[in-house]
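Below is one structure. I have some questions about it.
All protein chains but one are shown in place.
Which chain is which? They are A and B, in the order written, and residues in each are numbered from 1.
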Amino acid sequence: MTAIDRPTSEPEVPVVDSPPDARPVGWSHRHLLDTDVLSWADIELVMRTADEMRDVLARPIARVPALRGRSVTILFYEASTRTRVSFEVAAKNLSADVVNIAAAASSIAKGESLVDTVRTVEALGAQMLVIRHAVSGAPYLAAETFGGSVVNAGDGWHAHPTQALLDLYTMRAHLGESSPEGGSLDGRSLEGRKVVILGDVLHSRVARSNIWTLTAAGADLWLCGPPTLLHGFEAWAARGAAAGRRFQVTSSVDDALRDADVVMALRIQRERMASGLLPSLREYAARWGLTAERLALARPDALVMHPGPMNEGVEIAPDVAVGAQSRITEQVKNGVAVRMALLYLLAGVAPHGGGE
Amino acid sequence: MTAIDRPTSEPEVPVVDSPPDARPVGWSHRHLLDTDVLSWADIELVMRTADEMRDVLARPIARVPALRGRSVTILFYEASTRTRVSFEVAAKNLSADVVNIAAAASSIAKGESLVDTVRTVEALGAQMLVIRHAVSGAPYLAAETFGGSVVNAGDGWHAHPTQALLDLYTMRAHLGESSPEGGSLDGRSLEGRKVVILGDVLHSRVARSNIWTLTAAGADLWLCGPPTLLHGFEAWAARGAAAGRRFQVTSSVDDALRDADVVMALRIQRERMASGLLPSLREYAARWGLTAERLALARPDALVMHPGPMNEGVEIAPDVAVGAQSRITEQVKNGVAVRMALLYLLAGVAPHGGGE
Partner (left out) sequence: MTAIDRPTSEPEVPVVDSPPDARPVGWSHRHLLDTDVLSWADIELVMRTADEMRDVLARPIARVPALRGRSVTILFYEASTRTRVSFEVAAKNLSADVVNIAAAASSIAKGESLVDTVRTVEALGAQMLVIRHAVSGAPYLAAETFGGSVVNAGDGWHAHPTQALLDLYTMRAHLGESSPEGGSLDGRSLEGRKVVILGDVLHSRVARSNIWTLTAAGADLWLCGPPTLLHGFEAWAARGAAAGRRFQVTSSVDDALRDADVVMALRIQRERMASGLLPSLREYAARWGLTAERLALARPDALVMHPGPMNEGVEIAPDVAVGAQSRITEQVKNGVAVRMALLYLLAGVAPHGGGE
């Protein structure tokens, strides 16, 4: 666990129309495997670079030459639309060359090891590797082998760092002290804001990565769900408190939602029913679903968020999903900007060039 | 049903090397969901723009910058080679950025709703959405949500408008009064030409979309197939006649083919056998297959067409499929030009820019 250091001066934001290695910007990470190693200065640099990328996205032709000639391989061992396409669009907006590899359609089915695949992908020219894998820790194994930068696009129940950063970016845009237009960095951006993550926390890599960023941002974080789906998080909360990462764990939806500034519902995996951890989708919806009635407990302008894809009518009611408070499509849009920012920053650190 | 208006003056054809919004060209449709809403002037504009695109395809580098910076997402819920690749090549020839999403390889498998997927795809930056779906009407639902242009690439049994337009384009090139080299627009291009659609009309979105364009073009249209696979079309023919959309329905192959100018065989879906609508592939081939012997009933220079993919030896004999009268690969080639024309025209209407 890293210290949550606070910068004393404003970080230099990169000029994103230039190559990422044109000048130093204070970013030192070669890989993005989880949010737990990011300092507050790192996080704030991602946020401010993402602001720049939002400006790029608003241009008539949303493209900068920053990663021209760089090869980004997107290697997904799990099906995904939004995350895969988000990375693809982000990389192409930076003028990178993109190769997509879907596990189902690849010789990975032939039993080749992950490490061998990573070695092969690198030999084929990849300089950045975006990887999603069903096994927690797989991107760490990839990073030990791969000569360039590895970005974790979701590994098992473990981590989904780009999701956590786009979630923070979305909250900050509405609640943060430091708005996109500039502003003070004296405090962390969600200081004193009550943020609730509601649902199957146990199996959620989104929740795990969000714990690090949201506590770093100073949020009053509440994890809420059925007791069977919070297992182990009370112990984490106790350890976290000792290290200055404070969050609450509760099974009371009412306690969690009362006066919340943000409510993020998590996807219920239908396959959890079989394991006996959940009674039925209907019962889950009745007891834990984010309905308009429950949302009324939160602050009137509370943000409604969801990492997607949604089971509408289960963890979130359809009218809430598309209601006035919903920021769900905004999350998707911000995802492209945040991933552009991350690829840009990582490219400034990663060794590259010459294919040798 | 729209009026089949005839332009009194020649439509202005766009200069396809310019951006599509450079000047008005008389196209007003934001989406292309079916051919039933296209006026004759609309159809003629597509044909003439496709002529321009054929010229582009004949250049050493078949690319114009018309859609540079525009994002086209191709979202296919059904497997396809020719249609998916045709749209991909068409969009790339116009310099658009293309994202492919295949349902089987995506989180659509996780049960996300179509509307949620469309919302996500738009938030990821798509400005034009090309969609194929097994459910009739799905593209209409998409168009209600999507902020840009939706193109129907085939929905259930309902419609396949780009196929109908490329079919018309192919017939017009050989039979039309208004040839690609220019010519009069006094009459509709297939006036007095006998066009036969032969096969499983009941389940064919190709047949349905062709009814609108071919009657608009003034063709003497005949639908022919086993009585079980023509169900409901006699009633449509009666209604159509009242509205000036005249076509014949018959189960007599001889009556249909006699003196035909065009014979279009439809694909037989092998899965129809199970439903009892068809006796066997062998019997279908014997009674309804387009053989050289049957084709001899048509005019000597009659065009042989098929939307593909073919079951050679079932609905069409192999020697007919590749014979001198076959225009089947020409249809595929024209498909790229027609889809370029449509994307170009739609892009002139669709709201775009700035990703906001």
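Methods note: contacts are C-beta pairs under 8 Å (C-beta built on N, C-alpha and C of every residue); 3 or more make two chains touch, one makes a residue touch a chain.
From a predicted model like this one, the values you see are computed outputs, not experimental measurements.
Touching the chain that is not shown, out of B:29, B:68, B:82 or B:258: B:82 (per the contact rule at the top). Of the candidate positions A:125, A:192 or A:279, contact with the unshown chain belongs to A:125. Of the listed residues B:13, B:297 or B:310, the one in contact with the hidden chain in the full complex is B:310. Between the chain not shown and the residues B:265, B:336 or B:350, the one that touches is B:336. Take subunit B: the residues that touch the chain left off the picture are 57-63, 79-82, 84-86, 88-89, 92, 102, 104-105, 270, 308-312, 321, 329-330, 332-333, 335-336. Taking the complete complex into account, residues 68-69, 71, 73, 97, 99, 101, 105-113, 116-117, 119-125, 353-356 of subunit A touch the chain not shown.
The criterion applied here is as follows: only the chains that are shown with their structure count from here on.
Remark: subunit A and subunit B have CA centroids separated by 42 Å (rounded to whole angstrom).
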